[in-house]
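What follows is a single structure, written as structure tokens, with notes after it.
What you see is the complex with one protein chain gone and the rest in place.
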Amino acid sequence: MDFTLPQYDPFRMLPEIFMLLWALWVFTYDLITKRQKEAAVGYMALIGPAVPLLFIVFYLTGLLPESWRYGGSGFGAMFFNDTTAMFFKIVFLGAAIMAIGSSFGITKQKIVNHRGEFYGLLLFSTLGMMFLASSNELLTLYIGLELTTIPLFVLAAFFKDDKLSVEAGVKYFVIGAFSSALLLYGMSFLYGLSGTTGLVQMKMNMAVVFLSYRDIGVILLGGIVLLVAGVGFKLALPPFHQWAPDVYEGSPTPIAAFLSVGSKAAGLVAFGKIFVNGLMAFFGPEQAPNDWGMLVGLLAILAMVIGNVVAIRQTNIKRMLAYSSIAQAGYIMIGMVVLNEHGMASVAYYIFAYMFANMGAFAAVAIFEDQTGSCQIEDYKGLAKTSPVFAVSLSLFLLSLVGIPPLAGFLAKYKVFAAAISMATVDPSASWLYWLVGVGVLTAVFSLFYYANVMRLMFFSNEEPRHKITYSVPALCVLLLGLAGIVVFGIYAEPILKLVRTIPADFGLYIP
Amino acid sequence: MLFYLSLAAVLFAVGLFGVLTRRNTIGILMSLELMFNAANINFVAFNKYVWADGLIGQMFAVFIVVVAAAEAVVGLAIVLLLYRNWQGIDTDHVSVMKW
Amino acid sequence: MILSSLVFVPLLGMIIVMCLPKDKFNAIRWTSLLVSLIPMFASFWLTWDYFFNYSGSAAFAYVVGPYNWIPSLNIQYYMGVDGISIPMLFLTGLLSTLSLLASFGINNRVKEYFAFFLLLEAGMMGVFVALDFFLFYVFWEVMLVPMYFLIGVWGGPRKEYAAIKFFLYTLFGSIFMLVAILIMYFTSEPHSLNMVTLLDHGPMMSHTLQMVCFIFFFIAFAIKVPVWPFHTWLPDAHVEAPTAVSVILAGVLLKMGTYAMLRINWPMFPQALRELSFWIAVLGVIAIIYGALVSMAQKDLKKLVAYSSVSHMGYCMMALAAVSSVSAIAGCMFQMVSHGLITGALFVLVGVLYDRAHTREIAAFGGLGAKVPVYTGIMVLFSMAALGLPGMSGFVSEFMIFVGAFGALNKVLVGISVLGVVLGATYMLRMVQNVFLGEFNMARWGGLTDINLREIISVAPLAVLTVVIGVYPKPLTQLMTATLEHLVSLMAR
Partner (left out) sequence: MTEFSFLIPLLPLFSFVMIIFFLRWKEMLSAVFSIVMILAAWVMSIIVLIETIARHGDNYEAFYKFVDLPNFVLEIGVLIDPLTAIMLVVVTTVGACVEIYSVGYMHNDPRFSRFFAYLSLFLFSMLGLVVANNFFMIFIFWELVGLTSYLLIGFWFEKKSAADACKKAFITTRMGDLGFLVGLFIIGIYFGTFNYLRVFDIAGSGMIPAGILTAAAIFVFCGAVGKSAQWPLHVWLPDAMEGPTPVSALIHAATMVAAGVYLVARSMPLFVTSGDASMVVAIIGLITSFIAASIGLVQNDIKRVLAYSTVSQLGYMIMALGLYGYDHFHGQHSPGFYAGTFHLYTHAFFKGLLFLGAGSVIHAVHTNDIQEMGGLGRKMKKTALTFMIASLSIAGIFPLSGFWSKDEIVAAASHHPVFFIGTLTIAFMTAFYMWRLCFLTFFGEPRDQHRYDHAHESPNNMTYPLIFLAVLSVCAGWVGVPYLSHGFASFVFHDEAYHPHPNYLLWAVSTIVGGGGIILAYLMYYKKSISADAMANRFKRIYKLLYNKWYFDEIYQKILIDPVMSIASFMWKFDANVIDGAVNGTGWLTIKWSDIKEWFDTWIVDGAVNGTGWIVRQGANILRFLQTGSMQFYALFIAALVVLFGIYRFETSMMEGDEPIFTIGFIIAVVLLAVAAKLLQGRPQTDRQAESEE
């Protein structure tokens, strides 16, 4: 048996390598400064995602010399830097930056002794996501996924003496490990059927195998269902969503934010890679029972309905945002089941816009929690009077989540629905997508109800509010970053849209 | 091969059952390991009997073992926290947050 | 260029107002008033210039763009006006300024109020000039947010309910519009969101999809109008909103629905329109009669005016259903303008009374005519205008609508709708009688003061315009004849 070392392309992995080293450096920095530096660790940690982010942005804008050969495949095609990878890395790194920025409050007050670990684990988790984004086959994908999740288990339970936090950690851990077991079991079926873990290869093999041996369908079916469950956990897609509200509520707010954006984006990448890429052949009603499209569509409907409906009755803003993020996952999945030149592009733009809005909203929640210790929606009453900037920016984030133009959230929803309709108008067999769109638009209206509730409390009350918000610099920066994101990319979205336009091609959905 | 696949399925089912019914968190952890191992067996069996021209399945299994170990470490640490906070490791404790 | 300024000057003004210190009330008020004067005079100038230079043809004038805004989605920045948007711009410019003037009494959170108001104005202007679907939708939605806050923060006792109801209702409608826009986009070849090309090409989709799109658009716009049975947000919103916002709601927002029908819904789906026009007329007639009857039963002055809006917009719907008749469509335009003027003024006047009496209950008043003669005179003038008295704009529009609809629609239906004229007289006169005539309660209302100069200034232009249009409507017809003929020819495809 030949055993040759695959090609070794360190350039492809430069940002990841930097992240790894920097994460370790953050650990050590905290140690060597004897855990005395309050904010310095945080600023230090910010460099971790910021440098790779700039690197990738420079590469994409052509500012990086061609000789750096960042894009393309490496490590025996196991590691692949295409637009998808780079775009999602931007999302992950952006989410990490915003999460770190909004963590300054809790690192100052609550986790006095473990700042380095906190930031380091966050960076490790981001690193996992970056690997995930670049992975081109199941093994890397799995490793990336685990590298993402395991630090998050720890982070969720980071308030060691806070029962809620520990409970969140336990729940997240058990359900996470459980779902990754399901995922693995499903993957083993895929491997068994196709004999490969390479996703592109699998796409071809599967079709061939399936044509010759129809009776393997049961295994395939089991594999698909298990994989949907495994990745659905990451996405908090109903019915695999129940951990999300509990975990969001219990864990530190920046971590909840990071979970809701980073982890979700990671799940999206994984989902896209496994299904859109690897299992593309099994899509569409005529592929039943192995069709994953309708199944995911059904889950999307469930997500939109359950998320938006249950959110209405929440009294804790973090739980509310958790349900809202469940619903948002539903909207994203609409784009996921559109296998044409619009589908994955809309998913990518959606998660990008969602990152700013949701991270911003959580950042606002974190600011509020740092100052008052409360996450109850009731306590936001009358805030517009004392803290107009806070109230306006939180409102804008929420409005972006509803999808009110000209904020980025609107364009995101627009793109998702547009994708579904573009397919439905062309392909008669895809007319079920109209139903997805129908449920989507209707639940979007429902969603206004609970988002507006927060605005109502902040603005409409004429009572004197109990709290007044003061901002730390990093937290304010995160707020402004989020605001800038939803406003700028709502109005001037062209560069991002241009970028995401090539993403469907990465999944082999069309040839540019 | 069918034997191995069945073994894996049984293992998986036992693990699943354990996860669902154990009150002891450590027990759950162990059941999770069973489920991971079911996947391992599958990978290796497929590699051996169906796709013999490569080692991907076995490699995969190795990685799973590693990751499972890491997961177990983190899991045990969290269980420790559970114990610290409640002086017990029953899953009953962790149902404060609901609806 | 000037069209962009209509939108961006208020936006700029909003930013300026936000930068002003919070407690400088007068600075904020006067700044926003001065800012709003710019789009107002711009819209006046536009009307003037359009009348003399462009009104002969149906082509869009003062076109801005199309510039590529988001090229990967074929979204353009494209603005232009024609004979149906010019009167609406005029109305918007005028009413915005007057409502700002009428808002000087706001003492609570002044800065936010005026900032939201200017944002609202920008959105309204944008709707009437946008020629790109996406742009149109953006402006359409942008208005909702300030409106939500304006009702919710500065409204009456049930403001929160009214605000969320308004928001939900209109969002519900516009989300249908979004779907329809997307369907239009993907069925057109090449994919386009440009209203002008879509208008020229006509629908390029199957009959079913045409019906679906038509109904979706119709629901979106009908909620705004509001057409019975989508009208229930209106009384709540109107009643709870502060005076100036009610003026804007009645004067401009409701018109957006009919304007959009005339701009988008009607000419783009002529076939579906013809199949459904009878039912649209039925809805219109129901709204006329129903709105009038419900008005009659009202005890609250503002609610009465609010329901009268339902009735009056019913005339518009009936006119719009008479697709083949230029005079009916022109009557609809007239009705839009005159309802904006009249109901706007009525809301201002109700607000004036409420500011002094702190109640709007009709039964609480009586015989005010002797105590506040000037106020009474103005109120009676507008009541008469509202009930369609000749010499006022309302009459011209109703007459044109009826004559046009009578020729184009089912005669029995129109005959029933004519009853609305009597019912309209009944509820308006009942109101006048109970508030201004009869015995005067000296003990309770002895301290009532008459309308002051600022308030007179804020309704005087409306009164003048109501009478001028009523006496000499010809310029207004000339303004839009060419456009309307073009539209009718499009609808006849």
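We call the chains A, B and C, going by the order they appear; numbering starts again at 1 in every chain.
Assume contacts are C-beta pairs under 8 Å (C-beta built on N, C-alpha and C of every residue); 3 or more make two chains touch, one makes a residue touch a chain.
Just so it is clear, the model here is predicted, and its values are computed rather than measured.
Asks: Where does the absent chain make contact, in terms of the chains shown?
Replies: Across all of the complex, the chain we cannot see touches A, B, C.
Asks: Which one touches the absent chain: A:F118, A:Y331 or A:F446?
Replies: Selected residue, touching the omitted chain: A:F446.
Asks: One chain isn't shown here. Among A:P10, A:P239 or A:P495, which residue touches it?
Replies: Considering all chains, including the one not shown, the answer is A:P239.
Asks: Looking at the full complex, which residue from C:I28, C:L198, C:A330 or C:M491 touches the chain that isn't shown here?
Replies: Among C:I28, C:L198, C:A330 or C:M491, only C:A330 touches the chain that is not shown.
Asks: Across the whole complex, list the residues on chain A that are touched by the chain not included here.
Replies: These residues touch the chain not displayed: 170-171, 174-175, 178-179, 182, 217-218, 221-222, 225-226, 228-229, 233, 239-240, 242-243, 288-290, 295, 306, 309-310, 312-313, 446, 449.
Asks: Against the chain that's been left off, what residues of chain B make contact? List them.
Replies: Counting over the whole complex, chain B touches the hidden chain at residues 16, 19-23, 28, 90-95, 98-99.
Asks: Could you list which residues of chain C touch the chain missing from the display?
Replies: Touch set of chain C with respect to the missing chain: 165, 168-169, 229, 231-232, 235, 290, 293-294, 296-298, 326-327, 330, 367, 369-370, 384, 388-391, 395-396, 399-400, 402-404, 406-407, 414-415, 418-419, 421-423, 425-426, 429-430, 433, 436-440, 472-474, 477-478, 481, 484-485.
The rule is simple: only the chains that are shown with their structure count from here on.
Asks: Report back the single chain whose CA centre is most distant from the CA centre of chain B.
Replies: The most remote chain is C.
Asks: Can you identify which chains form the pair with the largest number of contacting C-beta pairs?
Replies: A-B
Asks: Specify the chain with the shortest distance from its C-alpha centroid to the centroid of every protein C-alpha atom present.
Replies: Measuring from the global C-alpha mean, the nearest chain centre belongs to A.
Asks: Taking the mean of the C-alpha atoms as each chain's centre, how many Å separate chain A from chain C?
Replies: Computed from C-alpha means, the inter-chain centre distance equals 43 Å.
Asks: Per the centroid of Cα atoms for each chain, what is the distance between chain B and chain C, given in Å?
Replies: 65
Asks: Two or more other chains touching the same residue: where does that happen in chain C?
Replies: Residues of chain C touching two or more partner chains: there are none.
Asks: Under the touch definition given earlier, write down the residues of chain A that touch chain C in their complex.
Replies: Per the stated touch rule, the residues are 384-385, 388, 399, 402, 404-406, 410-411, 414-415, 417-418, 421-422, 425-426, 437-438, 441-442, 444-445, 448-449, 452, 455-456, 459-460, 462, 493-494, 497-498, 501.
Asks: In the complex formed with chain A, which residues of chain C make contact?
Replies: The touching residues are 69-73, 108-109, 112, 134, 137-138, 141-142, 144-145, 148-149, 152-153, 159-160, 163-164, 167-168, 171-172, 175-176, 178-179, 182-183, 185-187, 205, 209.
Asks: Tell me, which parts of chain B touch chain A in their complex?
Replies: 8, 12, 15, 19, 25, 28-29, 32, 35-36, 38-39, 42-43, 45-47, 50-51, 54, 56-57, 59-60, 63-64, 67, 70-71, 74-75, 77-79, 81-82, 84-86, 91, 93-98
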